[in-house]
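Up next, chain A:
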Amino acid sequence: MNIMTEQSLENAVGDKVNAKSNEVIKMRGDKVGVFYGEKQALFDVDLDVRLNQVTALIGPSGCGKSTFLRCLNRMNDTIDSARVIGKITLDEEDIYDKNIDVVELRARVGMVFQKPNPFPKSIYENVAYGPRIHGLAKRKADMDQIVESSLKKAAIWNEVKDRLQEPGTGLSGGQQQRLCIARAIAVSPEVILMDEPCSALDPIATARVEELIDELRQNYTIVIVTHSMQQAARVSQRTAMFHLGYLVEEGATDKMFTTPDDKRTQDYITGRFG
Partner candidate 1 sequence: AARDQIQVAGSSTVLPYAKIVAEQFGETFTNFKTPVVESGGSGAGIKEFCKGVGEDTIDIANSSRPIKKDELKSCADAGVKEVQEVRIGYDGIVFATDIKGPDWALVPADIYKALAAKLVVDGKLVDNPNTKWSQVNPKLPEWDIAAYIPGEKHGTREVFETKLLDAGCDKAALKAAGVADDKEIGKTCIAIRKDGKAVDIDGDYTETLARIDSNKTGVGVFGLAFYENNADKLKVATVEGIVPSTETIASGKYPVSRPLFFYVKKAHLGVVPGLKEYVEFFLDDQMVGPESPLAEYGLVAAPDAERQAQRDAFAAGKAM
Partner candidate 2 sequence: MTDIPMDTMVRAAAHPRRDIGLKARYAAERRFRIYGAVAISVGLAFLAIMLITIVSKGYTAFWQTTVSLPITFDEKVIDPSGKRATDPSVLIKANYPKLAENALVAKLGINPDDKPAIRQLKGFLSEGARVQLRDIVAADPSVIGTTRNVNILAAANLDSAFKGQIDLGVEEARRKVSDQQITWMNKLKAEGAMAEHFNTGLFTYGASSRPETSGMGVAIIGSFYMMVIVLLLALPIGVAASIYLEEFAKKNRFTDLIEVNINNLAAVPSIVFGLLGLAVFINFLGMPRSAAFVGGLVLTLMTLPTIIIATRAALAAVPPSIRSAALGLGASKMQMVFHHILPLAAPGILTGTIIGLARALGETAPLLLIGMVAFVADPPTTPFDPATALPVQIYMWANEAERAFVERMSGAIIILLVFLMAMNITAIVLRRRFERRW
């Protein structure tokens, strides 16, 4: 697997969106591997996440996309059997360093999960929780403001504005997922990790979220796992293709979707699309 050369080559070529020379690497994975107990689920992944860009992770089910994503904000720490090797940096700092505060890291690198998981609290409280623990709002009015704008950005405000005090678990699947996105946005992280955030959403909501992702990209860095090639093509600037725990190929999205280097990528993206 000659990803490194691939990458440097592709870097030299430049990126379709941020063609400027000062392309900043926000997060970098260096020979990242993950074990679940004895079993290795991820092997030697070298992957850069660039500032103010959307990086899409694609690949067949079970290939390790979610696993890699969870490494980026150390959510894997919470799985007893999981063990991460290699190095991952955020703004050049090793996030697995002893001095790194994992809580602060997670506040900076937010996450939206594959299965919607709202707290069994009111919709308002779901969104307000993050800002509250991070002390982002001094007054009630500030908090109301944060909640409203987050819900609006997540394209769910209109549906829930009259029932902010009802439990978040009473929403439909899609509504729940959008609520979770709103919740993640509310703490304004630097990087947002999204694990198939739209898998439970209808097209209109999906479109809104994609717009939102595009909008957020101006200020934030986004890593998204998706099964939809089209979505990857639409929202991301860079795409990484995983297979069986290996990073097969990584590069500018348009290049990946037009002239992939790897046979497997080729096969995968020319499969029947969703």
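The candidates came about this way: all candidates are chains of the complex that A comes from, given by their letters.
Everything below uses one rule, namely that contacts are C-beta pairs under 8 Å (C-beta built on N, C-alpha and C of every residue); 3 or more make two chains touch, one makes a residue touch a chain; residues count from 1.
Note that the coordinates shown come from a computational prediction; the quantities given were computed from them, not determined experimentally.
Engineer: Looking at the complex, which candidate is in contact with chain A: 1 or 2?
Structural biologist: 2
Engineer: Over in the complex, which chain A residues touch candidate 2? Could you list them?
Structural biologist: Residues 73, 75, 78, 80, 103-108, 110-113, 115, 117-120, 129-130, 133-134, 167, 169, 180, 183-184, 187, 189 of chain A touch candidate 2 in their complex.
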